[in-house]
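Every protein chain except one is present and positioned as in the full complex.
Coming up: subunit A.
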Amino acid sequence: MENGGYVGDSSPANKKAIAELRGVSKSFGDVLAASDLNLSISAGEFLSFLGPSGCGKTTALRMLAGFETPTEGEVLLDGEVVNTLDAHHRPVNMVFQQYALFPHMTVAQNIGYGLRQRRPRLPKAQIAEKVTKALEIVRLSDFEDRKIWEMSGGQQQRVALARAIINEPKLLLLDEPMAALDRKLRKEMQIELQDLQRQLGITFVLVTHDQEEALSMSDRICIMREGRIVQIGSPQELYDRPNSRYVAGFVGTSNFFSGNVTDQNGGLATILLDNGMSVQGTPGVELAEGQDVCISVRPEQMKLHRQSDGVKVEVHNRIFLGEHTEYLVNHETLGDFLVLSPRQSELNEGGFEVGDQARVSWDASAALILNPN
């Protein structure tokens, strides 16, 4: 299967699509920044674009906002093609990566900016009232007359958020809004953003390269790679049923062993690993005999023990994490891999020290057979 043109689960069933990308591509000269994007965003959901830097996330967002025109394909808002509709006509607002607050205006003036552009003009009192309310929502009530440069990074981010949500947009686009915040503040803002989204019912589209952020906040995640969407699904779907080694490695951590298909029967397939071992696994994608594949086993689905089944390993490193212990183990021909051992089983059966010989085994149902790239 090709990576491109993934259309599988591009929209959750029976929900109204508020925005859609249909075969959208964008190139800048020779650079293909986005390629054949297909995606349907439904009203009220929290969707994330997740992928490494340079994979085209911002480009996708900017096409929704109206800052870039697709080279190919259609962008739809509320069922209408808006490819060439200017940004200032789109009922969509964006929180910029560096916030892009107006430095010559106060906090309140920044927040009221969108409302002041409405024609016919809104009464001043009404704007002031809405600004006050928006300030309350982002908990900045006493800061309305502050200058932008007098605000901290976290406060600036809230101003940017207030400036966008005050317009009650159909879509709120957020481009790595947490990237400039420190770790602790980031956690707080993540929770705050989620609360805000539920409270306001606005559709959120978030761009991030932080898998933890995407997993903890989103209803659905759209995994991107080199300008393409490789998989769309809920955090659980992506974690449990990744469709490629790339996704399995990007969403959570996993151990990978490459090999090729020798036999398929029933729900299982037999894989001849590169080191000559033969193992059983569950197909995660369509398979053909002889095909190069990769087996993915999550660390928590591997069992480290002293019985006689499984592969022989030596413990190279041990990190105690409280409810789990993480072991880095080495197998002569399979190489290094990670095993997570629950505290309870260690209490029952004893733990392991660095240098110990042990065995690792896993169920065939936990070994997902995927595309090797």
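Note that a contact is a pair of C-beta atoms (placed from the backbone, for glycine too) under 8 Å apart; a residue touches a chain by one contact, two chains touch by 3 or more; residues count from 1.
Definition applied: contacts and distances are computed from a predicted model.
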Per UniProt, the name of the complex member that is left out, chosen from "Sarcosine oxidase, delta subunit family", "NADH-quinone oxidoreductase subunit C/D", "Acyl-CoA dehydrogenase" or "ABC transporter permease": "ABC transporter permease"
Touch criterion as defined above, residue of A:25, A:38 or A:93 at the omitted chain: A:93
For subunit A, residues in touch with the removed chain: 65-67, 86-89, 92-94, 96-98, 100-104, 113-114, 117-118, 163, 167
